[in-house]
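Omission of a single protein chain aside, the complex is shown with its protein chains in their original locations.
By letter and in written order, the chains are A, B and C; residue numbering begins at 1 in each of them.
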Amino acid sequence: MRVNVRFFAVSREIAGMAQQPHTLPEGATLQDLQAQLFADYPALAAQRVRFAVNLTYAPLTSPLHEGDEIACIPPVGGG
Amino acid sequence: MRVNVRFFAVSREIAGMAQQPHTLPEGATLQDLQAQLFADYPALAAQRVRFAVNLTYAPLTSPLHEGDEIACIPPVGGG
Amino acid sequence: MNTFVEITERPVSTDEVVARLANPANGAIVTFIGVVRGLTGERETRHLEYEAYPEMAEKTLRQITAEIYARWPDVRAAAIVHRVGRLEIGETAVVIALAAAHRAQTFDALHYAIDRIKEIAPIWKKEFWADGAAWRSEH
Partner (left out) sequence: MNTFVEITERPVSTDEVVARLANPANGAIVTFIGVVRGLTGERETRHLEYEAYPEMAEKTLRQITAEIYARWPDVRAAAIVHRVGRLEIGETAVVIALAAAHRAQTFDALHYAIDRIKEIAPIWKKEFWADGAAWRSEH
C-alpha cells in the first residue's frame, strides 16, 4: 500500500521536503513506518515526534491503510 | 463659602439639573450639605448616594472648603 | 508602566485599545470586552445609556491600574476605555486590556479590574425597555 507522509517544522528540515510517498507491506503499522523513517533520516529519531493519521494523533500500534495521510509532528509550540 | 454640587444619573434626574452652586456656613461638613440636599430633594434620601469631594470619595465628616466640587454619586454600574 | 484610560462617546475598538499597550516585552495581552446585551433576565433591552463623571471616572480608572501594578508586578501595561452615551445592542461599552511578558498573572488582574470598575468607577447605566427604563447597578 501507498501512504503519503507529511513533514513539518524540524522534521521537514531534517527530511529536506514537505511530503513524501511511502510504500509499505499490507498490514503495516505506524511503528513500521516510523522504523523506515528513522532509518532514512537518523536525525529524526532524536526528535520527540508524534504521528497523526488522517488529521488525528495516533498510537504506534495503529494499522495503516492505502491512501492514508501520515504527519510527522515534532513538539508543538503554537499560541 | 460656596461649593459646586454635581448630580449624575438618578440624582441628576431627581435634582432636575446637572449641577448647582450651594452656599454653606464656614466649617460646614459634607453631612451638612447632605442634609440640605435631602431637604431640597426628598427623593434623593431614598437613594444610596455616596459623595465625592474634588474627585475623591469622601466620608460625611469631611470639612468642605470654598470652591470644592462635590459630586452626588448614586450606585454605580459601569463595566 | 504604560497606562491609558479614557471615557469616550465614540465607538470603542479593541484593536485600538490594545495598540496603547505596545511594547516589545509584552507577549501576552488579555482583554475583557463588555458588550450591550439584548436580554437581561427575561426583559428585552432596546438600548442603553451610559453616563459618567468623566474627570473622576478617568482618575478612578487610573487608580485601578495603579492597584493592579502594585498587586501583580508582572502586569506592565494597562488600558481601559469606557464608552458613554447611547449604546445599541451589540455595541462595546468597555474594553480592559492588560499586558505582561507572560500570561500567568494577567487573568487574576483582569478579573480584579472588572470588579473594581463596577465597584468604584463613577459610571452609570440606564436600561431602556419597550415599557420603561431604569438605572442599573450591580449592587
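In this section, a residue touches a chain if its C-beta (ideal position, glycine included) is under 8 Å from a C-beta of that chain, and two chains touch if they have at least 3 such contacts.
Just so it is clear, the structure is predicted and the values come from calculations on it, not from any experiment.
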Chains still shown that are in contact with the chain withheld from the display: A, C
Selected from C:Val5, C:Val30 or C:Ile80 as touching the chain missing from the view: C:Val30
Chain A residues that touch the omitted chain in the full complex: 6, 8-10, 12, 52, 55-57, 71, 73-79
Interface with the unshown chain - residue positions in chain C: 13-15, 18, 22, 24-39, 89-90, 99, 101, 103, 107, 110-111, 114
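One rule holds in what follows: only the chains that are shown with their structure count from here on.
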Arrangement of touching chains [line / ring / star / complete / other]: other
Whole-Å separation of chain centres (CA-atom averages), chain B against chain C: 26
Whole-Å gap separating chain A and chain B, where each centre is the average of the chain's CA atoms: 73
Residues of chain B whose C-beta touches two or more other chains: none
Chain C residues counted as touching two or more neighbouring chains: none
